[in-house]
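A single protein chain has been removed from this complex, and every other one stays in its place.
So, chain A:
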């Protein structure tokens, strides 16, 4: 272990981190902690556990799709009676696995695991705050999520099975236990779990918004916020506006299921019985669901794009190209995300005129998305690129964002959506643009901020292997699905052998399943690296990526309150990388945000030179705030 000690002396300069630790007991420090960093780690580890479960479910149904003829008796120890007498997977269980995979990945991994982790971890650290606006609400937010998790997890083990009507839980299927067994207790647990999840998400989002608005340190104007914070802020606003609508949709569904109302039900004859429900509309549910459901896509994606902006800029050693255009396009996407929802419903039977309107709005949202992609690519142009694992995952994200995004232009066209709706083309589209791209953003974030989270470095070589395996894997799994979709194969089919039209592509389905297994197995390289490095990783230097943002000015392991002394003052935007003259000022190729303009005279632009005289005022304000911390 001598090497590790050596590393301490070499790298971890000035660690005051021994002071602030270990007040309070185990319960207040690690379980019901108010500290945003601990809560972020709780979210991250919960997210990783959920990702393993969600990924595992996908393997189960990929086994069925890839090897429809196989004897699955060997899965009986795991699945019990969900394997039939004949050694086949139960058809209802197949639907349940598909449904729970979607629910878990969208909400528990890519919403809570991604936004919950990085909004919590980075907002206070990057805006220069001691903690979130309300530590208590933040703690409550995590534990409501944990409660939602326990309920959702429990639903996997009940005898009638978990919810099985697809993650979109369209009624009447989800409303009628006689329609499918998963719509019994499983659906009830799904709805209860989601109610807690929505409450958790709202508590979190309100906290993020108020923290960003109120707790920015001296000098940190909105125009100097890193793009990560912009993305978390906008994401939180979208969440606050859209999640309550899902809550309303779920509540009305609860009424229909349990109290005999008819919000979504009408004219139903099922299992030899005429139901008394009358006057409801299943389409109403779809409108309410997708009013959240579509913004949800951006709730998942925007934080990933924010993390990527930071990582790409830092590792290209260049400012992000078009900082203002990036903010503008995120605002544009956020606004438009609320008025495109009905593109999920072109063939639902709604008025065709609405289809026209939503096609127009949907294709407009492609414009700010394209601007973002072009800006990332231009940031790489004439950079001096360092390929950390985080950087690789960020470039991967841009690639997946484009390849999944362009097919959205096809699907957003209502005339073309007639044929492609609910086929594997859609599956390919959203798994690339929303699933894989967001997952890559999350990975980029973990690799990049791991040193700040745990004070140690992850292993790079394992990171490289993990990236290339996952990148190739994502394409090998999802790219061929476009072909299957063009051939018309519908989603959520247990098997395709009933149809002449869909009895082809058996080899390709086997190929996809094998690729999926290898890719999921490859994620354990990451899991290993993650947990092992926590204890055995090289000790992290204070600023391992030579980054400009405030979190790298904290001690190696920031204690409660983040900065041991006064909060840093911000003098410049977060992208002074490779600024002409910066090495003459003694800052190499990057100038951190807390370096005063008065100390960098050779690299200042004429406008910045004018701002030097304001610095005394900033310092006075900072002193005043430190002397009166509760104002």
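A few remarks follow.
Heads up, the rule we're going with is that a contact is a pair of C-beta atoms (placed from the backbone, for glycine too) under 8 Å apart; a residue touches a chain by one contact, two chains touch by 3 or more; residues count from 1.
Everything below uses one rule, namely that contacts and distances are computed from a predicted model.
The complex appears with one chain absent; UniProt names that chain "Cytochrome c oxidase subunit 2" among the candidates "Branched-chain amino acid ABC transporter permease", "Carbon-monoxide dehydrogenase small subunit", "Cytochrome c oxidase subunit 2" or "SCO2523 family variant P-loop protein".
Screening A:83, A:97 or A:398 against the full complex identifies A:398 as the residue touching the chain left out.
Only one residue in the set A:91, A:160, A:261 or A:598 touches the chain that does not appear here, and it is A:91. Remark: the omitted chain is touched by one listed residue; of A:192, A:237, A:254 or A:486 this is A:486. Along chain A, the points of touch with the absent chain fall at residues 3, 74, 77, 90-92, 95, 165-166, 170, 172-173, 176, 179-180, 265-270, 274, 279-283, 316-325, 347-349, 352, 355-356, 359-360, 363-364, 366-367, 370-371, 373-378, 380-387, 392, 395, 398-399, 402-403, 406-407, 409-410, 413-416, 418-419, 421-423, 459-462, 464, 468, 472, 475, 479-480, 483, 486-488, 490-496, 498-502, 504-505, 508, 524-525, 528-529, 532, 536, 538, 575, 577-580, 589.
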